[in-house]
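A single structure is presented below for examination.
Chains shown are a subset, placed as in the full complex.
In this document, chain identifiers A and B correspond to the written order of the chains, with residue numbering beginning at 1 in each.
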Amino acid sequence: MIVLFTDFGRNGPYQGLMENAIYRIAPSVKVIDLVADAPSCDMNASAHLLAALVSNFDQGTLFLSVVDPGVGGAREPCIVCADGYWFVGPNNGLFSVITSRAKEVCWWRITWRPESLSETFHGRDLFAPVAAHLALDVANIDGLAELSFDAKPLIEESPYRVIYIDDYGNVMTSIVAEPVARTAQIKANGQLLPYAKTFSDCGREQGFWYCNSLGLVEIAINGGSAARELNCVIGDRVDLIKSISS
Amino acid sequence: MIVLFTDFGRNGPYQGLMENAIYRIAPSVKVIDLVADAPSCDMNASAHLLAALVSNFDQGTLFLSVVDPGVGGAREPCIVCADGYWFVGPNNGLFSVITSRAKEVCWWRITWRPESLSETFHGRDLFAPVAAHLALDVANIDGLAELSFDAKPLIEESPYRVIYIDDYGNVMTSIVAEPVARTAQIKANGQLLPYAKTFSDCGREQGFWYCNSLGLVEIAINGGSAARELNCVIGDRVDLIKSISS
């Protein structure tokens, strides 16, 4: 299975052209169009969002991940295998959260090039064909790429940041929720927000944080838009305030 | 075949995570992502919209229907079979228009629970796996649910309401068009609108009602936005004014 994770948007032909580039090589592979609105020019946010999604999928899944503001520039195209999941995309930091959390990581530099490579759409011309050939048979990697031991861009886990804002104005952060005590508070734009299990546990217009369905700390306001009320945008810093035990 | 009917929106990973939750269990089932913008917090509107769509599909189709403002609260998850169509989702009124119009209806309470159930995304964790197991084999229902004869929420057919507004500003109502005489008028926000067969039968900027492609009365303005001109939002009341025969 190939999962698309891009910042191309749902408008225009771009996601469909990616699917077609896959099907021309691997007609019977299943494609899930997972995310088309990854944060465009914020690799930190996109890297955290991608990392939070992976565990929803079975091992062996290949993530065709294209958030690539430097397309046509010096960044290298790469293949990554991390704890049994596969990733194809630009080596610009997009895979750094996944790899820094994984136990076993292997990197390849993609050496294969298509006959015709556009300046602006390596997703269609380079990354999708490589992903399709890998999905057909992982052994194809020998003709596509070479093992690489170079340093790769790293993204800091802290300070914590806003990484996604949904249509309701809920504010997803890069904080993994599982180890956070439910007595902790989240500070966003100077405001302190307590934990609540879910929306129905809060009064109307009350702000709170909860463990979202991707396992991350998310800030919401019951019946309102947290992004608007707290004036948050992607990339903003958020802080975890551990409560003082009495 | 599984048809998705949700209010999750096209942004974010939510529709894709639903598809993945299905494919993990039933890799060869076909999924159609039909509606992702069902009216979020208006069960009346969503229930009428779902009911209007069903007859487009073959009997045996399963509608994975998740408009679930009370997720994590007291509403029960359920399976419904109505005149040969199958529905999986929350028992919060979403299926009440379908069941009140159907000749044969059967309800089950879903008793199966996943190992891990998030507070906010029962679509992925509970409803999608149940739908996938049913799509594999209807006989699987015995391990998933138990027959239920409890009262279930009902939604009134009248008064008539606005149930959907498309990107052009056309205003869909809950009125089934077939039995309505073409001499009748529709009253919305104090204005009376006559029938026209289609847009090309109207002068520019003329308001009218017509039988839309789902079989419902829809209000439009040729070359304009009926929602804006008539100041309509989802949930607004509309009236059917039968003409006095002369």
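Note that in this section a residue touches a chain if its C-beta (ideal position, glycine included) is under 8 Å from a C-beta of that chain, and two chains touch if they have at least 3 such contacts.
This structure is a prediction, so every number in the text was calculated from the model and none was measured.
Enquirer: Count all the copies in this homomeric complex, not only the 2 that are shown.
Expert: 3
Please note the rule applied: only the chains that are shown with their structure count from here on.
Enquirer: Using the touch definition from the top, list the residues of chain B that touch chain A in their complex.
Expert: 9-13, 16-17, 19-21, 23-24, 27, 70-73, 118-121, 124-125
Enquirer: Per the contact definition, I'd like the list of chain A residues that touch chain B in the complex.
Expert: Counting only chain A, the residues touching chain B are 1, 3, 10, 30, 32-37, 53, 56-58, 164, 166-167, 197-200, 210-214.
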